[in-house]
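Data first, discussion second: the structure below is written as structure tokens.
A protein chain is absent from this complex, but the other protein chains hold their places.
Per-chain residue numbering starts at 1, and chain names A and B are given in the order in which the chains are listed.
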Amino acid sequence: MGITTIAFILLSLMAIGSAIMMISSKSPVHSVLWLIVVFFAISGHYILLNAQFLAIVNIIVYAGAIMVLFLFVVMLMNLNAETEPIKNYRLRLIGILSGGSLLLVLIAAMMKIDVAQPVLMSTGDSGLIKVLGHALFTNYVLPFEISSVLFLSAMIGAVIIGKKE
Amino acid sequence: MNMVWLIPILPLIGFLINGLGRNSLPKAVSGFIGSITVLGSFVLSLLVFMQVKAGNFHQTLHYFDFIRLESFTIPFDFSIDALSTLFLLIITGVGFLIHVYSTAYMHEEDGKDYAKYFAYLNLFVFSMLLLVMGGNFVVMFIGWEGVGLCSYLLIGYWYKNEAYTDAAKKAFIMNRIGDLGFLLAVFWLISKLGTVQYDEVFNAANLAKLTATDITGITLLLFVGVTGKSAQIPLYTWLPDAMAGPTPVSALIHAATMVTAGIYMIARSNALFSLAPITQSVITIIGLATALLAATIALRQYDIKKVLAYSTVSQLGFMFLALGTGNYVAAVFHVLTHAFFKALMFLGSGSVIHAMGGEQDIRNMGGLHKHMKITSITFLIGCLAISGIPGLSGFFSKDEILAGTFAHSPLLYGIALFTALLTAFYMFRLYILTFSGTFRGTHEQEHHLHESPKAMTIPLIVLAVLSIIGGYIGVPEALGGHHELAAYLSPVVKSATHHLSHNTEYILMAVSTLLVIVSIFIAVFRFRRYSTEQNNVVTKWLENKWYIDELYDAIIVKPIKGISNFLNQIVEKRIIDGAVNGVGRAVNYGSRQLRWLQSGQVGAYVLLMVIGMLLLFIIQLFL
Partner (left out) sequence: MDIKAYIILSLTLFTIGVIGVLVRRNAIIIFMCVELMLNAVNLLLVAFSKMHAMSAAAKALPTFASDAQIFVFFIMVVAAAEVSVGLAIIVMMYRNIHSVDINFLNRLKN
């Protein structure tokens, strides 16, 4: 068992555990923090896969910007465990059961397909900034520019929605 | 000879003009158009008749294909030969006289109704001409249906009276029952021979293709059609009710022409019927039974037109007796003479009704001879003719039927002779009650009595003359004649020849003449001083027409009503409605239950979505 496998297992356990904590914690603030942990774990996976650019972007955009935005909103609303609405116990059970069976079915489906190819770990230059940046500004320059328009419209939309009457 | 198609077209044109212009045409014009078109047809028919008689015309005229299918074609043909020309003359000749008569008889109607009347009458003549001119069974069927329709329209002419429209419906439905038989026979012919053309069906090669069962079946079905149209047992009851129509209509349709369509059809198909002994027996029995039944009913009727109607049914029975015994020429001969004297008597009764201001009950008449001599004398001629007094037309035709029957079976002859005596009896009962003795109606009616206008009396006189001389075209050999009618019809109608010695015929004639005269005298003495007739069980029975209508009501109408009621109440309401409403209710109930699923809660929707995805995955992967 190499160091990569150990790191994979650790990061996986961390991601799954934090995700479970995220959906089960009563306080929204805690949920946000647990989600940040999940994102860090996923970034760790990216590093394991030698996708350095995505690992950095994930931390900056998700764990940084987006989660801070969430945290900011939660704080703004002053949400805490007491204001959390109580979910019907039976519905919660049904939700968990159906979600669990979905997982089972999906894994069963995966077992049916026959891929046993290994994943290239820690090496390979496809995830490097240099390669991605080159692809982004040559082959994908039009989608890249359009995504900036998307951001602009999202920004305008957010301002208009959030504006007081 | 290219003018043949004009014969039926002229009345059709008259129908279209009168029918379309009924709101604007003045009465005189519509009456004139109605009469002149039929007169035109009559003249053309006469020309055609002359040619056929000269022996240089006998053919099928093809106009266009009526139905063209892959396997067979039904052409629209006219068949011009001895038989059809004879009927053409009867239809257009008698039809023309009745049109002329109608111009006066219907004078009190509104201009609109007046034109409508003539339109219907012309349409009837058109249909009837189509029926007899048709070169195959299908064209005949078109006319057959057409006359049924016109009969319906004209019986219900005074449609505001509900009883009259009921009578019209009765006639139509009875005819429809018969028509079904006709139609089935035509289908049978098509399926077996692939043709309905007369000259193809009736040639020996094709007839040989038919088995005995086929022939019996086809002829019986045709005869079912005939019983409807020609008012034989069991479908005769419509004819007496058909007297609801205007009297000239009764004369034209329900005495002279339409009801003889059945005779025409059987005479036309004589080649087929001669091969079906079973059918011939059926026709004989039904004809004789009808003749006797109707004659007994006529003994005790008080409505002048009803008496004549039953007399018509009875005479038609005679004709079928002749057809059944294979004596086709005699049947056609009787059609001819009967058309004259029955039209005469109907028109005479119309004249009487006209004078009486609509009164039809002979118990309220009497002594009319003083007031309307022409009507009275012509009516008397008609009565004598129908009774079979020697020298008048009825004698020759009736005698021929009786002689043929005697050759066939003396027993049937006995019954037929008895019926003939009854005929003489009730006709003179009618005549005496109407025209002699003293007037029994109200003073107003008596004051109103008058002879009818010329337009009515002239047709009467013409018909009376024809009733006298009409028989001389068929003088039997025993009386030194040649029977020209038989000679004329011989190319088309192959009558069974009976071998009676002249002496036997003389005896038969003498017996029937003697008995008829006795019967007339009894009637005259019996009813000369009429007050009332006693009623006993038998007369009551006769007066109510043997309760045949009630019988039909009980055995046919009531059960059908019962079944319909059952279908309506149980099957329709419970089962069909129940099924339909049940589906509706189930959907309603189901949706009310499903409504709870639409809670509006996003969480529930997401849950359902996940479960749905799950199911799809499971189905896709494992099933």
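Keep in mind that, in the parts below, a residue touches a chain if its C-beta (ideal position, glycine included) is under 8 Å from a C-beta of that chain, and two chains touch if they have at least 3 such contacts.
Since the model is a prediction, treat every value here as computed from it, not as a measurement.
Considering the complete complex, the chain that is not shown touches A, B. Although one chain is not displayed, subunit B still touches it through residues 598-603, 605-607, 610. Although one chain is not displayed, subunit A still touches it through residues 4-5, 8, 12, 15-16, 19-20, 22-23, 28, 31-32, 35, 38-39, 42, 45-46, 49-51, 53-54, 57-58, 61-62, 65-66, 69-70, 73-74, 76-77, 79, 84-85, 87, 91-92, 94-96, 98-100, 102-103, 106-107, 110, 115-121, 124, 126-127, 131-132, 135-136, 139-140, 143, 147, 150-151, 153-155, 157-159, 161-162.
The criterion applied here is as follows: only the chains that are shown with their structure count from here on.
Distance from the subunit A centre to the subunit B centre is 97 Å, each centre being the mean of its Cα atoms. By the touch criterion given at the top, residues 91, 94-95, 98-99, 101-102, 105-106, 108-109, 112 of subunit A touch subunit B in their complex. By the touch criterion stated above, subunit B contacts subunit A in their complex at residues 603, 607, 610-611, 613-614, 617-618, 621.
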